[in-house]
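Of the protein chains in this complex, all but one are displayed in their positions.
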Amino acid sequence: MRLAAAARGAIPAELGELASPQWIGRALLVIGGAIVLTYPLISDDLFYQNLIILSLLFAIGAVGLNVIMGWGGYISLGQSSFIGLGAYTVGILATRLGGSPFVWLPAAGLVAAMFALVLGAVATRLRGHSFVIATIAALFLLQIVATNWRGFTHGTTGITLPIPQWDVAYQNWPFYYSLLGLLVLALLVSWRIRKTKFGTGLVAIREDEDKAATVGIDTPVYKSLGFALSAVFLGMAGGVYGYYLTFLDPNGMFDIVLSVQIVLAVILGGRGTIWGPVLGAFLIEGINELANQQLGGGNSRLLIFGGLLALSILLLPKGIIPSIEDLWKRRRTEGAAALVGARLNGAPAHAGDGGASPAPRTGSPLLEVRGLQKRFGGVHAVDGLSFAVEEGSITALIGPNGSGKTTAFNLIGGTMSADGGEVWLDGRRIDRLPPWRRAYLGLGRTFQITRLFGQMTVLENVVSPLRSFSVAQLNAGAMSGPEANRAEELLEFVGMREFRDQRAAELSFGQQKLVEFAQVLMLDPKLIMLDEPGGGINPTLVARIAEMIRDLNRRGTTFLIVEHNLPLVLTLCDPVLVLASGRCISSGTPGKIQKDPLVLDAYLGEDFKLEEPVGAH
Amino acid sequence: MTELIQTIAFGLLVGGVYALLASGLTLIFGVMNVINIAHGAFLILAAFLTFTLWSALGIDPLAAIVITTPAMLAFGWLVYVLTVRPIRRAPPSSSVLLTFGLALVLEAMMGLIWGNQSHAARPSYFTESFHISGIVLPKGQVYACALAAVVLACLWLFLARSWTGRAIRAAAVNPSGAELVGIDIVRVSALTFAIGVGTVGAGGALVSVLYPFLPGSHYIWIARLLGIIVLGGMGSLRGALIGALLLGLAETFTQTYVSAQWATAVPYAVIFIVLLVRPHGIVGMRLREDVAA
Partner (left out) sequence: MASRTLSLDSVIAGYGYGDVLKGVDLEVERGSVTCIVGPNGAGKSTVLRAISGLLRPRQGTIRFEGADVCGVAPAEILARGIAQVPQSNGIFPNLSVRENVLIGAYILRRDRNLVQRRFGTVAELFPIVGERGGEKAGNLSGGQRRTVEFARSLMLDPSLVMLDEPSVGLDPKALRVIAQAIEQMSSAGKTLLIIEQNVRFGLRMSTHGVVMESGRVLMHDRADTVLNNPEMADLFFGGTVTAAPRRATTPA
């Protein structure tokens, strides 16, 4: 039965593949690229040259926006700010200091990037909709400043750029080819970003920003950087565009509809793809010309683009290219055995060269918690919590529901900030540090309900953590190279190597747990905090995970484990810390804890006496 | 000194009208977590409606409030059912893009129907003013602010005293708890959106008298309203009132002591300063979310 299905899949695949979106897309790309590259050389038609020039402008804008929006998940309706900034920079410098406007293009890019960095630093502190509002506000503010600051920008009278000096025979070639060059540059940078850990970090931020922070991703810097990259080429393109129009004025240069068109280009073409924004840009410009030529521009143009924006959100939120890919994938995987459903290998992970004896315990505390406090409303979730975790140990943290275990983890890990108290890791105070700094210092943490970056592959998930903040780490290849190799080794260790190209969202709960574990190991942490590693999975898998923990511990990693599965705790961990009502009430070996009356009280409930026994009426 | 009191008085009158306009926007956000960028466009639409009622039928624009309010309420319900309800499970940024698209569509349609020139409804009392111990208060402004206060009072009464009002307030703070007592969240959302648009239906009549407008005016208005709710705290009606009065004062002061041109920059400046310094606004109903694992 399986053989027949495989046979059915094999033969037409050869021919069928040629008809796949991949190959058709590549063919279209080559043809389209050839046309765009040679058009001005072949034809004198200024109308179509103009069409392509504007398309290139949109494309540069869209490719840039895709970095912060498609990958980072932050939508900006203010991208035309950068067009205007670039145009005005070039215009002002060229008219005041002389020289060809082309010479001043790098300055345009610089100004745009710097504005983006500043705006990003302010606006990305907040999430989702606040960021969009801020970008819109920035655009309008720039327009007002350009209108009012007459001395600098001539206000609504505008700036007129010098007429081009080159031979008329060359027509618009300099504009055309400089924009084309900028687009190629933007695409190259974009492509490079996606292949590096910077790119996977951006997608991680989009998928789960708080989780990304815990694996070493410095989210504010990533977001600002992404935003600045979205701006730099668009700024330069804006400079070319301004020169092309020869006339700059605030309304034309800081036009909100242009921003909408750029966003539409990304949405329609497909967010998060390399070529989607380019396709979308050419489409949008086509519609733009249609509205201008056939429908009289003005209100019709607004109607079309407003309607398109609303409709695309309602009906086709994914975009054209991803929708086609999805459709094709669905057709091809019918009948093929899905890798995901396969049973995990029951044998324990390969132990490597670890010895049989447990790791040497130094007796000194690796983690120290002193007097932690955290209130939610009127409830003290954590109330003067103090404990220490010995280096080299596998320490358990147990306690009844509501005792504050998960809150403690959140406070130590940095996803919540404490109302009082201190946390020390390896002799350094960490409670004021953001989560990624704690990761750099050697703290790793998993979550009770696994948090992975669903739209990325298993390998990308394990590659994305950052061990330290450096250009080298950011620029490191995500799919190949030393980082990727290390990730594959870790996947091998947890037994998930065959799943490396599977989308994380498609894994089962147990499989996700293993991947999350590998993710944390990527950080090479000194202390790993595991939140219910044995929860929700079958006993074989629990045993396997326990074996991995022991193995890593032998090689020097300290563990702090929250668990409800007490048999697991009792065989794996020593010492055991008991939490109740937000405090640590007891600690000791498993045997001692089991017999401690304080602990019994905690689990069974305070010795509570009613005035009258129930049922006495 | 008189100039100072004049500026303050005028600023408060302006802010009073702003408060009515912003109340709907903050209510919609509070209950549905939707930022309705089309709020300004709905406002201008109501203004155009009022203008037509005044110029074609001779109805006093301020009195036209009794027609525009229910009309916009119904229109708001329709818009919700057709466009907002389908995306209620999408992330908040989707609603921003969707309502932005709606705003552009409305702007285009108003332009096609009424044209892109500046309009204003100018009843006879528009040029008259009250003179109180040396302070000049234009009659139109005073009547408008009084009407705004009346509508706001009705809104407050509705929310505080009626069953539906309670359901709306409950849903704003605890949607899952509300569902457990049998409140239909979708219906409550639809009603909230309709009421929100209804308030700018009332506000539009006032604006048609006080400010010249054209289809493209919705940008400055949504900027003002966003500035107000960001300043006051998104989702809080009390915050909207405080924010509105403050913005009214800020704009009036800038107009008197700096220049009329820079006054248009005030809402945007407010947005940035608030986001920088105190993102959850003055009254800050939505507390900073602590992430639970």
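Order of writing sets the chain letters: A and B. Residues in each chain are counted from 1.
Keep in mind that, in the parts below, a residue touches a chain if its C-beta (ideal position, glycine included) is under 8 Å from a C-beta of that chain, and two chains touch if they have at least 3 such contacts.
On a predicted model such as this, the values are computed, not experimentally measured, just so you know.
Looking at B:183, B:205 or B:225, which residue reaches the missing chain?
B:183
Which of these, A:400, A:434 or A:588, touches the one chain of the complex that we don't see?
Result: among the candidates, A:400 touches the missing chain.
Who touches the missing chain here, A:33, A:99, A:539 or A:567?
Answer from the full complex: A:567 touches the omitted chain.
In the complete complex, which positions of subunit B touch the hidden chain?
Residues in contact with the chain left out: 163, 166-167, 169-170, 172-174, 176-178, 180-183.
To test your reading of the contact rule: which positions on subunit A touch the chain that is missing from view?
The list for subunit A reads 378-379, 400-402, 508-509, 535-536, 564, 566-567, 570, 594, 600, 603-610, 613-615, 617.
Heads up, the rule we're going with is that only the chains that are shown with their structure count from here on.
Going by the contact rule set out above, which residues of subunit A touch subunit B in the complex?
75, 77, 122-123, 125-126, 128-130, 132-134, 136-138, 140-141, 144-145, 147-148, 210, 256-257, 260, 263, 267, 298-303, 305-311, 313-314, 317, 376, 406, 409-410, 415-417, 447-449, 451, 531
Please give the residue numbers of subunit B that touch subunit A in the complex, ascending.
35, 83, 86-87, 90-98, 100-109, 111-112, 116, 215, 219, 223, 226, 230, 261-262, 264-265, 267-269, 271-272, 275-276, 279, 290-293
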